[in-house]
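One protein chain is absent from this view; the other protein chains keep their places.
For chain A:
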Amino acid sequence: MSHQRARTRAIGLGAGFLALATGVAGCSAAGDAEGDGGDLTLTVTTFGTFGYEDLYDEYEELNPGITIEASNIDTGGNARTDVFTKLAAGGGLSDVVAIEEGWLGAIMEVSDQFVDLRDHGIEDRAADWVDWKYAQATDPDGRVIGYGTDIGPEGLCYNRDLFEAAGLPGDREAVAELLGGDDATWEGYFDLGRQYQEATGKAWFDQSGFVWNAMVNQLPEGYYSTDGELIVDDNPELRERFDLLATAAADGLSAAETEWDWNGGKSFTDGTFATLVCPGWMLGNVTERLEAGGGGAESGWDFADVFPGGAANWGGAFLTVPTTSEHQEEAAKLASWLTEPEQQVKQSTAAGNFPSTLAAQEQLAADATPNPIFNDAPTGAILAERAEGVQAQFKGPDDSLIQESVFGPPLDAIDRGDADADDGWSQAQQLLGELVD
């Protein structure tokens, strides 16, 4: 009896050693592990629709001994609060943290709290990315703190059925041409909207906030000058575009929708508005909301290779490694792997966003996979076209605050018809003085 038990124990021990040995072997095969020989757990925090789930599994398979604990935060805004709070508290951040372009400016103020990825060989990969994406992640001292994941080149989502009902062409090439192709302007976009509105009595775009975002992001300098000065007052182009937008909204072109909600997605199905500014990642949002609102491919949405005012970029993310991470080497390796072109293509397939590396973009353009929700438009290939000529704009520390809290309220008031362009602009001026020091 006791004899038998002893043998069982020996087998158990042997198995334990075996497991340990494989673990060690796995680690050393993976390269420079932490040296403690044990298993390693890496934590990753992303937000929105990142599409990384399958890639985590793949990485774990390729690197035995590494376990990935992933958490995903619902929206970029909440992810910002999460990162800021943990930075302020001095701990609690994951080993790999996703950062959004909109609040990268604030992060850059404390870039020394993130690992300089040049120590982990990011310079060898610099040519992988579109040059401005790599430059955005570089702080004034030349430290590089983020591996670029996706970018947000903007195209135009429009509703084919609504266009045709209003006597406009529905075909996506014809729509692009109608708006002026490469020379599309905001004036032209709004004029077509007025035409549409006269024919149908319905709104042209969903709400002014997103349009304003696109209008600002597209300028060489937005709220800040390239050298970091706040120039809202001294940027005549801002005021010009604000007036243009306010006039359009006053003409009834805005549906005054709640952003990100669109009446639970129902507004995508009932013809409330006909167009929407669409960065690559927005296609995922539209699909999700459209389906939540009971719509689908039959709802008539399409994606055109055109954007008023020329090429524009909205958003995109980076993967960073905070200095508080205990496994910086391994974390940087994971982040680097996740942002390699091959993985970016897979991410794009899963999440519908647009990759930031050149090779991945070429792949998407070549594949031209039809997107069933958008009338089989080759959205990846169209976005590759839309990414050409995008200029990175300098994002200051309060960029997202100005976008949401300074220009948000006046644009809402304009959408509701409670304010005109002058009221709105002076309200924005006042808020700027009060909210941004």
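As a working rule, contacts are C-beta pairs under 8 Å (C-beta built on N, C-alpha and C of every residue); 3 or more make two chains touch, one makes a residue touch a chain; residues count from 1.
Assume contacts and distances are computed from a predicted model.
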Complex member absent from the view - protein name from UniProt, among "Aminomethyltransferase", "Sarcosine oxidase subunit delta", "ABC transmembrane type-1 domain-containing protein" or "Sugar ABC transporter permease": "Sugar ABC transporter permease"
Candidate in contact with the missing chain, chosen from A:Arg143, A:Lys266 or A:Lys346: A:Lys266
Which residue of A:Thr67, A:Thr81, A:Thr323 or A:Ser426 touches the chain not shown here: A:Thr81
Contact set of chain A toward the excluded chain (per top definition): 77, 81, 84-85, 87-88, 106, 109-110, 258-261, 263-264, 266-267, 401, 404-405, 408-409, 412-413, 416, 434-435, 437
